[in-house]
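Yeah, one chain of the complex is gone here, protein chain that is, but the others are all in their spots.
For chain A:
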Amino acid sequence: MNIDTIKKEFPIFDEKIQNNDLVYLDSANSSQKPKVVIDRINEFYTKEFSNVGRSVHYLAVAATNLYENTRASVQKFINAKDKNEIVFTKGATEALNLVANTLGQNYLQEGDEVLITELEHHSNYVPWHFLRKSKKIKINFAEINDDIEITLEEIEKKITSRTKIISITHLSNVTGAILPIKEITELAHSKGIVVVVDGCQGAPHLKLDMQDLDCDFYAISCHKMYGPTGLGVLYGKKKWLEELPPYQGGGGMINEVKKDRISYGNLPNKFEAGTMATAQVIAFDQSIKFLERIGIDNVVKHEADLIEYGQELLQKNNSVKLIGNPKNKGGVLSFTIEGIHPHDVATILDEDGVAIRAGHHCCQILHDKLNIPASSRASVGVYNTRNDLDKLNEAINNCKKIFNQK
């Protein structure tokens, strides 16, 4: 895997950002886009555009085929059993809202419990909170250990006779901790508990195999996988997607509409109401092909090297404190610098062309637990190099100089 060649596929790295070469360490937030994806959007709108799934003219049929090709590519990429288990959404957030909302309608009763973790992103907490309000369900939190990871034992400890759903992240967007999804699912299923996985960070950084993980739902954010914004994927086991009610009503999701009755369409149309993000779906096929061309095993290996290298650098840097030390981690390094607020860190690093994120990263529960208002986060993608992490470290040193910090 030649990073220089890969980096050249991303036009943004040809740009000077505020007169600096871009050191992009914010891929956990959103990844940059390779030229093939950008070009595909342009090409589709320029030469092939039509809405999908409705008209019978040539362009409509061709666009529908392209749209369905992406569905097949996603199925293969995540090794789902059935193409109809792939539902496109406007993002992973919508995917998680869809799951919570429809399980809330059909499956959960007052007093039932949903088990999440202290690592969860707000998008895997707030949708369940809605049900806490409307259905009077209870939300329990599996707690982090000292290394800021979630163990199988902790999950087991928090399961009660009322636990109906476990909804957890695959890879923490703050500490990079990878959760043992396969083992958690096995345990959950032995007790008849449904497993929902927030795969926003898992999908870009890990090799996915739905049949092996065996979880019931898996939410994916396409823009974190070198794909377009405005697009997510919900994987759901067929039996669940068939059983659950539709999430939104409108065109495309119906079978028959009469004044006194309405029947809904088959999977996956039942969950794809209205005009979908057609161009994004079609371009996302290029993102998957891009990842397949590199090889997801190579991505995992490359990123593991970067994280290990970055971790060593930052550990050696006085006054930098890494957040968490999970045994199994990927993609992300969060840290604080003694005496300097993370927002000041991010703003000053930006002046050196180093783009990181500062804040609570939509994980207020975790930051409260750690008793810090915010943290700084550097996250990597396929285009990053060890040199990027050297530059991060240099920029941190400049920042410390400004603040007279040793």
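As a working rule, a residue touches a chain if its C-beta (ideal position, glycine included) is under 8 Å from a C-beta of that chain, and two chains touch if they have at least 3 such contacts; residues count from 1.
Keep this in mind: contacts and distances are computed from a predicted model.
Peer 1: So one subunit is absent here. Using its UniProt record, which name fits best from "Sulfur-oxidizing protein SoxY", "Nitrogen fixation NifU-like protein", "Energy-coupling factor transport system substrate-specific component" or "ABC transporter ATP-binding protein"?
Peer 2: So the chain that does not appear here would be "Nitrogen fixation NifU-like protein", according to UniProt.
Peer 1: One chain isn't shown here. Among A:T160, A:T347 or A:N397, which residue touches it?
Peer 2: Selected residue, touching the omitted chain: A:T347.
Peer 1: Among A:A92, A:A374 or A:I396, single out the residue that touches the unshown chain.
Peer 2: Result: among the candidates, A:A374 touches the missing chain.
Peer 1: Among A:M1, A:V257 or A:I402, which residue is in contact with the omitted chain in the full complex?
Peer 2: A:I402
Peer 1: Which parts of chain A face the unshown chain closely enough to count as touching?
Peer 2: Where chain A meets the chain not shown: residues 340-344, 347-348, 351, 359-360, 364, 367, 372-374, 402-404.
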